[in-house]
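Of the protein chains in this complex, all but one are displayed in their positions.
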């Protein structure tokens, strides 16, 4: 039968998956797959409406996998080997199923991990050593500030404007968003500690003002271009940037992935990623399962990761190692390897966030209010009140 | 030549230079820079590679580093202008870079490797067009199908808009009936409903009519645009009623009056509306995005936006395709704007 | 075929009443001319008949059928608008064809009719121009042509010749007269032109301020105006009106005394005048002649002499204040010359009573 | 103060030449009337003088200063448009005041002038209406008023009276004449109306197809038209033109033979005619009289008699085909009556040679 996949791309993955699907269709002439390449906006704003109306594609690549979990199809009875799924995707299966369920709804096509990048060449030019493995946030910022000063750069570092990006760091300072009842907790000292530093760095001009200040609400802004143009020696973003940096920086300078700097509680990044899930309203559950089985198979996952430079979420693939990253850039391999390694250093409080229903509410409130503070519209103390209020509102609304 | 000069400098009626002429030309030239400058830049940028697009400071034209094949090296090497310690500068090819030190060679004497601090070299660049921004999407992107859908949506929506709006505007400007002001108010009143606000209810309505995943679902909700009714009505008010009376005496039915008298006389306003409608429908993004979820039905704008990912937007493709998709509307504009000419309604009168 | 009857027509714009109780019967094939001062409601009346406007009261019938509520298109009339109202986006040819196409006339017949109208109105060279490229007179001819080609039940013409030059005016007038004779179509014709009114009309309707003052055959109006207004309005230059006092009155004649020792005896047909009554004596400029003195002649001081060629319009004063206009059939009257002696023939005099109504002459 | 000189003015629309080499000298304070058939370029010429349009060749001077390149606003002229061109969004009062406010005239003076113009043109009751609420004639009067209040160097009037009714037309004409006399302002006046042209003009310019045919004082044009066109154009009804053959010719007189046994001896002043030449004999309808027969009289069959009141326009045929129009100073001519015998007085005849040019009379 027919299977429709709704897919969005950040890079080349649309082409890669099409390739793989074409191969699949050749082997399974009875299944016809249509890949609808859509804008991320469609996934974000359009798909939920369709789902609520009981419509939608058969399979979709989505990011807000927890919120929409009630629409996913349980593949457990349909897949060839449920144990294979549990074994290899076990850690992340909970991210995409309703709380308390044991369903297999899909798998992560890409695992992401927040982390830093440093412009090695700039550091060298400034004669500043790259901080080591266990360096703290302060170490990194101080070192970067020194580089910025000697190289006359506009700022020492930047973090993408996103609640998600700073949450790993918050956790590293001991933050815990999740209350005892599973509902959001009030902003705690860990969060206050790191956010306070961030605000301070911004005020001192160490953090690039543009990214956070020049937007309102939960608008996403990345500082990638500044890093690419060697405007900042240190940049905190995530693993998905590797391919992007590689193409855009080219030979201009050397860069390295640094993992996440450490706070008082650890050196945690935050995981995330996009999942490919099957949708409940499909008319062809069998074929869907077959496609999912194929795409989740070890060889395909490996190929997909190698070609897209994405971190795989497949335990087997990671364990075996030896991924032949599809890039000739000498910076890429080490960077990806660094992320793979850092994935093991995340704190439990951070790992609890991806499958947590209210994470996005927390992130949105954080970014909205913190950037107001940075713009001078709010004091930090007022911001804490507002953040708690915003999150509480969201919880109340969702009744 | 002096004829041209006279032509250039003449003002209305052909008399000597007037201060208003100075203002006019200042305005026009300023307008050219401000309005068109970004356009030129847009076109230039559409030929840039992703790396160039991200580059600071931006350049108007796309530049690429110049490369050269040097004997003894498999791959072409990138050329740099190197400032030598003695103060002179020289074009050299980079063999490799290790940290802040680059190993360079003189292409004429490829034997000796010279170490250069990277701060002392500037890439030699030349204009180079990344035409793959254009060619790639044509290969991977179902351009012709999207184009067909876009043309269908735009043409149908524009035709229906012109027809229904002008009919309504005719009724609202040339008939006196009870409830006319109310109807007008209702229409103008709903002008202010942003689409994003009624998106969800509209989605339910369209879905109730079974128009989801259908181009008609894209077309119909947009055609009753209050803007058009309002615009046309205001223009039709200026058509003398005597003309309609004359047509009535000529046995014309009300439809004929509308079709043969009022429509031609409202041509300038219709042209304006047609231009707007074409531009709007062509550029419509949010609504088609909502209605269409199958790629066979995508319009160009929706198709184009598949290059906008969660974390990354492939601007080089979007810019290139924007330039391509703009061409038809520019042509339509150039064609239709000729109709925005002197109102002729008065010339049939004494 | 083309009998138009108006009964007690009223028309008001808001509170302002423009037409008062107009009743009129236009016979089939009649040429009825409406005259009256500017703004008296002629165009308004025409629009009511055309069906372009609705009366606020009264009834309009065509051939006995009540059409008050019938739309303009269905009344089968044709109209030439005072403002032309040509279709600016159509060529002259299309302007002419429009009405015919509307009734789905076959193409060859349309062409034939257009050719004929073009010939008659001398607009053949402009058939492919747009109205915007025509001069005022050319536009007007096209407007007439548009009505002519239609062969309507009746023509309504609102000052159709007002922008034509003298020559074309006369020939178009003659063509219209011929057309009227040939088609025997009812025509209602508004004009300011005395000559047009006099020569074309079967009957003339004189209107003032939305009311009908007199209806009658042209010469009847000229020779026996019903009241001072009509007397003053019909005939150019206008009738001289002199205030007089009745000296004596009998059933057959009235003696009046006027200014400047003027006295006259006017034959009447039973008048209700009494000696001592105020009255008005009228005499047309064309009826005044140069004389050698005698009874009924007056001494006139010329203030202005307008030489028209065949005749001279002499503006003069008699007895100080009273103005008198005479048309003398000669050239060479001088403003600075000696006083003229003018004869006012009593048999050409008109007498109006104090209310302005004509005292019937014998 | 208001001398306007045109030298070799040309105007073409694209390839179509509308005005050919017009040279004209309008004296200060002169009233110059432009006449000519519809579409001959009168309005175009007026617009060139006004500065609203640019000649394609030639020079325009006002009081000796070359204004060809000067804008309309700076020429200090006032114009009454054939299309009225009233400002539709302003009341009549504002329409009149607009030009005065432009020159920052004090308010009381503006009010005074408006009041005066309103009185003269009888538009006082409409001062607060908008043009859309006025009748055609009322609009036209406002258009005149707008020029009058300005006290310009010269007036340019494009058929200013064409929509007025006879009475108002005559009085407005008289007011214009009086205004002209009082202000002694140059006026260039386009009209179709013979009477207006004859009575108002100091000089008349007759145009045809963009060329000047004749310029002269009204009676000169009437009495001695330079060519057939002017002869036919000036005078209403138009001059009768009969084809004749020269029988004999001397320096002082010419004998001609015409249709219907008509023969006449016309006194001339040195003519280049030879016996046997074709010529045209002209005689004005007003110069034809009823006669009892005799030399120079013809038998005429009446085809149409138009009774104008004081006189009757008789359309007749003589000798079969030749049409003759006569204006007889009597009523009661019947179309169905017996043939009339008409006298054509030789001293009133005009003779034109084969080229259409007047043969100078003595």
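Each chain carries a letter (A, B, C and D) given by its place in the written order, and its residues are counted from 1.
Following the convention adopted for this analysis, contacts are C-beta pairs under 8 Å (C-beta built on N, C-alpha and C of every residue); 3 or more make two chains touch, one makes a residue touch a chain.
Quick note on the criterion: contacts and distances are computed from a predicted model.
Between the names "NADH-quinone oxidoreductase subunit J", "Sugar ABC transporter permease", "Cytochrome c550" or "Glutamate mutase sigma subunit", the one given in UniProt for the chain missing from this structure view is "Sugar ABC transporter permease". The undisplayed chain touches these shown chains across the complete complex, A, B, D.
Check D:42, D:139 or D:284 against the missing chain and you find that the one touching it is D:139. Of the options D:99, D:232, D:259 or D:356, the residue whose C-beta touches the omitted chain is D:99.
Across the entire complex, the residue among D:85, D:177, D:209 or D:304 in touch with the chain not shown is D:85. Against the chain not shown here, chain B presents residues 7-8, 10-12, 20, 23-24, 27-28, 31-32, 34-36, 38-39, 41-42, 45, 56-58, 60, 163-165, 167-168, 170-172, 175, 177, 180, 183, 185-194, 196-206, 209, 220-221, 223-224, 226-227, 229-231, 234-235, 237-238, 240, 254, 258, 268-269, 271-272, 275-276, 279, 283, 285, 301, 315, 318-319, 322, 326, 329-330, 333-334, 337-338, 340-343, 345-346.
Residues 47, 50-52, 71-74, 76-79, 81, 83-90, 98-99, 102-103, 130-132, 139, 146, 150 are the ones on chain D that touch the missing chain. Where chain A meets the omitted chain, the residues involved are 44-45, 48-49, 52-53, 64, 67, 154, 209-210, 213-219, 221, 229, 231, 358, 360-361, 364, 368, 371-372, 374-377, 382, 386, 394, 397-399.
The rule we apply is simple: only the chains that are shown with their structure count from here on.
The distance from the centre of chain B to the centre of chain C, with each centre set as the mean of the Cα atoms, comes to 64 Å. Inter-chain centre distance (chain B to chain D, centres taken as mean C-alpha positions): 60 Å. Separating the centre of chain A from that of chain C, both taken as means of CA atoms, is a distance of 94 Å. Residue numbers of chain B whose C-beta contacts span two or more other chains: 349-350.
In chain C, 82-83, 136, 163 are the positions where the chain touches two or more neighbouring chains simultaneously. Chain B contributes residues 50-51, 54-56, 78, 97, 99-100, 118-119, 140, 200, 203, 207, 212, 289-290, 293-295, 302, 305-312, 314 to its touches with chain A in the complex. Those residues of chain B lying in contact with chain C across their complex are 240, 242-243, 245-253, 256, 260-261, 264-265, 267, 344-350. The part of chain A that touches chain B in the complex is made up of residues 4, 6, 8-11, 14-15, 34-44, 46, 49-50, 53, 55-57, 63, 120-121, 124-125, 222, 224-226, 228-229, 231, 240-241, 244, 247-251, 254, 274.
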